[in-house]
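What follows is chain A.
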Amino acid sequence: MATPFRKILKTKDFVVTAEAAPEKGSNVSKAIEHIELLKDKVDGLNVTDNQSSVMRYPSLGVCLLIKEHGGEPILQVTCRDRNRLAIQADLLFAYSRGVDNVLCLTGDSIDVGDHKEAKQVFDLDSVQLIHLVHTLNSGKDMAGNELDGGIDFCIGTTATPSADPLEPQLIKVEKKLKAGVNFIQTQAVYELDELKRFTEFVRTVDGEVKILAGIVPVIGAKMAMYMNDNVPGVFVPQHLIDELAQAQKGTGVAKGIEIAALMIRQIREEKVCDGVHIMFIGREERVPELLEASGLL
Partner candidate 1 sequence: MIIAERKPMEEIRQMIAPYKKLLLAGCATCVAVCWAGGEKEVGILASQLRLDQSKGRKKISVLEATVERQCEKEMVEELRDKVQEVDAVLSLACGSGVQTMAEMFEDKPVFPAVNTTFIGMPEREGLWVEMCGACGDCFLDRTGGICPIVRCAKGLLNGPCGGMRKGGKCEIDPEKDCAWVLIYRRLEKQGRLDLMREYYPPKNYRAVKRPGRIQAAKA
Partner candidate 2 sequence: MNSCIVAFCCEHSAYPAADLAGKLKLHCPESLRIIRVPCAGRVDVIHILKAFENGAVAVLVLGCEDGACHHITGNTRAKERVKYCNMLLKEIEADGRHVAMFNLSPNEPHKFVRAVNEITKRIKESGR
Partner candidate 3 sequence: METKIGIFLCNCGEAIRNIDFAATKEEVAQIPGVSCVNLSSNLCLKEGKEKMISCIKEENIEKVVVAACSPEFKEHIFRQVLEDAGLNGHLFSTANIREQCSWVHDGDVTGKAVELIKMAVNRARLLQPVEKKKFAVNREVLVVGGGFAAINAALQLSRVGLRTTLLEREAILGSETAELGSLCGFDISSMMSEVEGDENIEILTSAEVTAAAGKIGDFTVRIRKGGDEASHKYGAVVLATGYQTKLALESELKSDVNIVSQKKLCRMLENPNLEIRPRTIGFMFDFSDENSRLPTLATLNNALAAKQKWDSEIYVFCKSLKVDGPGAEKLYREARDCGVVFLKCEARPRITAGNGRVKIEAKDVFLGEDTILACDLLVAEELLLPSEGTEALSSLLNIRRDSRGFYQDENVHLYPVASEKKGIFFVGGCRGDLDLSRVLTDVSSVVVSVYELLSSGNILAEVERVKVDPQKCVACLTCIRVCPHDAIQLVRVDGGKEVAEVFDLACDACGICAAMCPAKAITFQGYRDEEILAQVETIEES
């Protein structure tokens, strides 16, 4: 049985989380493979909810698998696909099966996904979702009715430190912090000073919240440019793209890991934030290699 994430946040000085991305289809063998590979190497495993608006095996499903395999799941909830009734029902079900970490997200827009004609919901947004979880934690639903059986979620959310312009994002982060969150997992970060500026701001609003820097290793110039245009919230700076362009054929992944590992080490040594959240999109099996390269194993 893995130690609850809430306890890890309080005790461990450098928290590491990774992502287990569900696949398209009911065959969960690949997901189990990733779980077995990572569950003992990281403090928590995020499970994405229809990432990039692409329909996949449900996030809650993989969370239960992680629970069964003795890992510590972090359920990601987006506001795109479910209205307030469905979200509250899902949260009750998740908590009743022992999944008590939730990451509140607004969610990518339908247009970036593969069901481009679907109806967007967005009944709530990420800040309202955080307030909703607090309401449930206090034993009531959104309509004010008493709940039979309590709830107590460890609440997390995201932020974009390299947003331009930054001030509107910081206003939103402030709202999230005022609503009350236990941890923040940021979007991909590639410039250390942007991360520092962000964490300083968060510290002025809330001292205890744990900040995990989002690490998305980039394995090639072409992929970097693709991500800049199509993956929301990812901004790979030009100098990094040029550096990757020089790497010879075939060494892209190694180069990506090397750069990411360097970043993780810097964050750790300079105590910029309380840990990292590794998102190795599409190459979850290389995460251990990255952990090793950054001295986290």
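Per the selection procedure, all candidates are chains of the complex that A comes from, given by their letters.
The rule is simple: a residue touches a chain if its C-beta (ideal position, glycine included) is under 8 Å from a C-beta of that chain, and two chains touch if they have at least 3 such contacts; residues count from 1.
Since this is a predicted model, take the numbers as computed values, not measurements.
Here chain A is displayed by itself, and among the listed chains 1, 2 or 3 from the same complex, it touches 1. Partner candidate 1 is touched in their complex by these residues of chain A: 80, 84, 105-109, 111-112, 120, 122-128, 131, 142, 158-160, 163-165, 167-169, 171-172, 174-175, 178-179, 187, 232-233, 235.
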